[in-house]
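All protein chains but one are shown at their positions in the complex.
Order of writing sets the labels: A, B and C. Residues in every chain begin at 1.
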Amino acid sequence: MKNKIIEKTDIRPLLKDGMSIMIGGFLSVGSAETVIDQVVASGVKNLTIYCNDGGLGEKRNKETGELIAGPKGAGKLIASGQCTTLYATHIGLNPLIGKKMNTGEMKVVLIPQGSFAEMIRAGGSGLGGIITPTGVGVDIIEQAEHVYKKIKLGDKKKKTYLIEKPLHADLTIIKGAVVDKLGNVYFNKTTQNFSRVMAYASDVVVCEAQKIVERGEIDGNAIHVPGVLVDYIVKEEK
Amino acid sequence: MKNKIIEKTDIRPLLKDGMSIMIGGFLSVGSAETVIDQVVASGVKNLTIYCNDGGLGEKRNKETGELIAGPKGAGKLIASGQCTTLYATHIGLNPLIGKKMNTGEMKVVLIPQGSFAEMIRAGGSGLGGIITPTGVGVDIIEQAEHVYKKIKLGDKKKKTYLIEKPLHADLTIIKGAVVDKLGNVYFNKTTQNFSRVMAYASDVVVCEAQKIVERGEIDGNAIHVPGVLVDYIVKEEK
Amino acid sequence: MEITKEMAPKEIIARRVAKFLKDGDFVNLGIGLPTEVAKYIPSKIEVLFQSENGMVGLTGVDPNHIDPDLTNAGGQPCGAIPGASFFDSATSFALIRGGHVDYTVLGALEVDDHGNLANWIVPGKMVPGMGGAMDLVVGAKTVIVAMQHTQKGAHKILKECTLPYTALHVVDYIVTEECVLKQTRSGLVLMEINPNYTVQQVQADTGATLIVPKNGPMTMKL
Partner (left out) sequence: MEITKEMAPKEIIARRVAKFLKDGDFVNLGIGLPTEVAKYIPSKIEVLFQSENGMVGLTGVDPNHIDPDLTNAGGQPCGAIPGASFFDSATSFALIRGGHVDYTVLGALEVDDHGNLANWIVPGKMVPGMGGAMDLVVGAKTVIVAMQHTQKGAHKILKECTLPYTALHVVDYIVTEECVLKQTRSGLVLMEINPNYTVQQVQADTGATLIVPKNGPMTMKL
């Protein structure tokens, strides 16, 4: 089978202005920093990003203003101005997003976290949408663009649900703790988060690997993402 | 925390006439034979069973009529006459089911396998149903009792889907290869099948264990069913 | 344990919420005050904590063993009990939305006597997003709002929420430093009262009319 392992710069041809990218990680825990750095370096513009939280913003010393840490995860694409639309569940830990919303530089769509995970799963599973009780009675959600309609379902006591859209992107960028040469991915602890469902929900999947191993070295019962979903593997750089 | 490990006969008080039971396994691969034997021995009647296939029927030598192997998995409850309603995707390998359908002893509802898995997942995940393209244009499916309605969804090219019901039962019976004392379950190879989603979709979950280990002995990243879902553990008897 | 006059409101609240929890319960604690509840679980019982970013078996971080791959829903390093399990966000919310979580404990900006909750949009401030809160309150078996009774004297427990809702008809209990309220079909029942307050004081601090049991509320103990 063709070799899936590529150099980090080899992802450049996959990137285009205006494309949509799903980025795994939860407050940047589990984000593919090496690959995201390449997206920044590529300079592609007008990106739509799907990410739980828009990553972390830069940290500065409150008194001296000195930079302690740069932005992380999807936060790098916020800081660079490349992300112009963000689908997320929480942006409170990256204040730059709120600022850019206010200036009109960015559009942000907030979705309840469970609905967001399920909508991505639906997009990757060929389902037409999700039917959730979450958000019923919440005007902002009921009127959101990601909601198809409100519906009553059930036999006896009809309950009200929202039908929400499946989500799908051009590219998914995730990071695994161990990745074998077939592309099978094993995540460590809470780094799994959105990466697992995102691997199903885009045309192309790039997986950054903390460690690359031979086929068969990961327990087949403990593979979180089957290799058939992963198109390219990039070794993490520390 | 209270001890979840019980004797096989201790499951008897959980059983009631007319109850619904989800049974893991795929053509009995991964079925909890020790626990199912107890359901047979209990003599509870009029059971509604959710199982991919209704298990296997008994095998007899075609010439001599001699019994080679008894029924397996849910097939035991078909043979005993305790199962009067079966939700399944395929019953071709247990001919007794067809016979009992013809005589009116059993009601059988056939559901596409992917829809069945997803409906069980929805029932266990608090979703109001599933939205699937599977079965559209198939009269028998469109008119089935498990379909709420046909719906068009989508932005540009509206696609037709079926909205199908979530499934939920009184009891789920599954079997794990390794189960720790907290109830965490690890399945081996193709024994995972429906057991994983069924663990979410009932009021009470009994897990048969091929091997019982201390907490922490299963890799936390490789736990297929979190122990919070498992109420009782029964050691498999060979 | 009796409530003393010196006890900080947050400690009263966290200790009282902890009393709800039984051995084997599966619980999600929101960020902030609710997190404090974990401190007060009696050692003879075991409660399993969920973290919506993908784990069962959350515990406090050991500062000598910080693992960058092991964080709570606030992105902060945490610990894991032996037998902790890890999973993806869809599975995490299958547990939450599917009714498998016994208690979710979270703060509120406003609650009303229909069980409605508003806790995600602070007026005039940037909207940080609802995170997992909307799913948590819709899905958990029992929803406990743990918060100080008033916001600098302003009512937070109201006849009708004025802020945008997080969810409708979801709150089961409200635990404050003044009392424990139980949501019923008829309205909020004053189940327990901090003995350092009178019923009149609690009612004055509340924007909804409380239902006082015939024999009066029980004394709130910790």
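Here is the rule we use: a residue touches a chain if its C-beta (ideal position, glycine included) is under 8 Å from a C-beta of that chain, and two chains touch if they have at least 3 such contacts.
All figures in this text were calculated on a predicted structure; none of them were measured in a lab.
Visitor: Using the touch definition from the header, name the shown chains in contact with the chain that isn't displayed.
Guide: Its contacts among the visible chains are A, B.
Visitor: Please identify which residue in B:88, B:147, B:209 or B:233 touches the non-displayed chain.
Guide: For the chain that is not drawn, the touching residue is B:88.
Visitor: Which residue among A:53, A:118, A:180 or A:208 touches the omitted chain?
Guide: A:180
Visitor: List the chain A residues touching the unshown chain?
Guide: Counting over the whole complex, chain A touches the hidden chain at residues 1-2, 121, 124-127, 180-182, 184, 200, 214-216, 218, 220-221, 223, 226-229.
Visitor: Can you list, in ascending order, the chain B residues touching the missing chain?
Guide: Residues of chain B in touch with the missing chain: 26-30, 52-53, 56, 88-93, 95, 98, 101-102, 110, 112-118, 120-121, 132-141, 177, 187-197, 224.
Everything below uses one rule, namely that only the chains that are shown with their structure count from here on.
Visitor: Could you tell me which chains are in contact with chain B and with chain C alike?
Guide: Chains touching both chain B and chain C: A.
Visitor: Between what two chains do the most C-beta pairs come into contact?
Guide: Most contacting pair of chains: A-C.
Visitor: Indicate the whole-number Å distance between the mean C-alpha point of chain A and the mean C-alpha point of chain B.
Guide: Inter-chain centre distance comes to 33 Å.
Visitor: Based only on mean CA positions, could you tell me how far chain A sits from chain C in angstrom?
Guide: Taking the average C-alpha coordinate of chain A and of chain C, the gap between them is 29 Å.
Visitor: So which stretches of chain C touch two or more other chains?
Guide: 80, 86-87, 93, 96-97, 138-139
Visitor: Two or more other chains touching the same residue: where does that happen in chain B?
Guide: 125-127, 220-221
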